[in-house]
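So the structure is just underneath, and the comments pick up after that.
Right after this comes chain A.
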Amino acid sequence: ACGGGETGAAPAAPEKSIILITPNPVGSNSFLQLGVKGAEAAAKELGASFKLYESKDPTSIAQNVDAAVRAKPTVIVGISFSFDDVFNTVPKQHPDQQFLQVDSCAKEQAANLACVSFKEHEAAYLAGVEAGLLTKSGQIGVVAALDTPFVHRWIEPFFAGATSVRADVTGTPLYVGGANPFSDPARAKSQAQTLTGRGADIVAAAASAGNQGVFEAAASSGAKAFGVDINQCGQSAGNVIDNVLKHVDVAESAAIKEIAAGKTGGVKIYGLAEGGVGVNALDAEVASSGCTVAASPDVIAKVKQVRDDIVAGKITVADPLQG
Partner candidate 1 sequence: MSVPAAELVGVSKRFGPVLANDGIDLAVARGEVHAVVGENGAGKSTLMSILYGLHRPDSGHVLRAGERIRLRSPADGIRHGLGMVHQRFRLFPGLTVAENIVIGAEPVARGRVDQETAHRAVADLSAKYGLRADPAAQVGGLPVGVRQRVEILRALYRQAEVLILDEPTAVLTPAEAGRLFEVLRTVAATGVAILLVTHKLTEVLAASDRVTVLRQGRVTGRFATADTSADELVHAMIGRSLAAPEPRRRSKPDGDPALAVRDLTVHDADGVPRLSGVSFAVRPGEIVGIAGVAGSGQRELLDTVTGLRSPGRTGQVLLDGAPVVQGRDPRVAYVPEDRHGRATAPEMSLAENLLMGEQHRLATRFGLPRKTVRARAEQLTERFAISAASVDVPITALSGGNAQKAVLARELTRQSRVIVVEEPTQGVDVGVRERVHALLVAARDQGGAILLQSSELSELRELSDRVLVLFEGRLVAEFDADATEERLGQAMTGVLP
Partner candidate 2 sequence: MTRSLNEPRVLDLARRAALSAAVPAIGGALALTTLVMLAVGVNPADAYPALIRGAVADGNLEYTIAAFVPTLGMALAFALPLRAGEFNLGGDGQMAAGGIAAAALALAVPLPPVLAVVLPLLVAALAGGLVAALAAPLSTRLRVPAIVGTLLISAPAVSLASYLVRFPLAEQGSGIAQTPVLPDAAHLPALGGSGYVTLGLPLVVALTGIWLYADGRTVLGYEMRARGHNPEFARYGGVHVDRLAGYALAGGGAFAGLVGGLIVLGPPYRFVDGALTAPGYTFTAVAAVLLAASRPLAVPVAVALLTVLQVGGQGMEREAGVPSQLTQIVQGLIIVIVAVLATVRRRAAE
């Protein structure tokens, strides 16, 4: 019963706890790893305990949410749109329990559900600008795990960014698919090789565990790649230009701390303006990032300028999810 009178940061506050539920096993999924990192960071700062529930399929998501509700933690965090359905109903049934959804928001948002989401498309656009400036052949591509609506936030804006600086760039997306789309690096590599074989010299990876396959394909064919979510430049030194970053950890940990402090509910959207998404080129430490973009100061300058234009509202990046 941690509802009742809000005690804020009173010294006698009961032990705080955080439960994070993922839609899939975390494994080497960089996005989920960031989610874990953010929750752990918040727990450390709050002196709270932390538990991770990894789900296997939609049914087990619901099961994990129920188990979490029974444990009555300070906040239950669910990552991704896979929680849209569950968080439509469960928070309403447990008004005393606080929930946080990261990276999406249930349609019928209850007062005890806070949401954090991101404008990935803005970061993808910046990466596209880099690709447009750096491509020699004028052909670029993306290898994504599956053709879901969401993944298009990394595809069309990427191509749009490229054409914004070089009108004749053509972009091709390929999807890994097959029996195990999220964990088939060999197939992802074949896809990337298909792209490079047809002349693409830049391939962005959005293939989960397949990313490493994309980097290998780039390395073997002299092309360059983009990573996703976190800095993946070190995974294939010299072959990765930059990454479409999503600072899930920062946003999530901030949201958890706010909830712990009693500021519950509401939606926070992180874009370039809020520093919730970005590319390594914008970083002060770009030189030590291992990303090859560090060697092109003019590209970095252009990217910074486009970022400023977006923040200032001079450029609007179309969100593919909004039709």
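Picked so that all candidates are chains of the complex that A comes from, given by their letters.
By definition in this document, a residue touches a chain if its C-beta (ideal position, glycine included) is under 8 Å from a C-beta of that chain, and two chains touch if they have at least 3 such contacts; residues count from 1.
Predicted model, so just to flag it, every value in this text is computed and none were measured.
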Open item on the list: By the touch definition at the top, chain A has one partner among 1 or 2 in this complex. Which number?
Closed with: 2
Task: Touching residues on chain A, where the partner in the complex is candidate 2 - done: 51, 53-60, 62-64, 66-67, 70, 80-82, 84-86, 104, 146-150, 179, 321-323
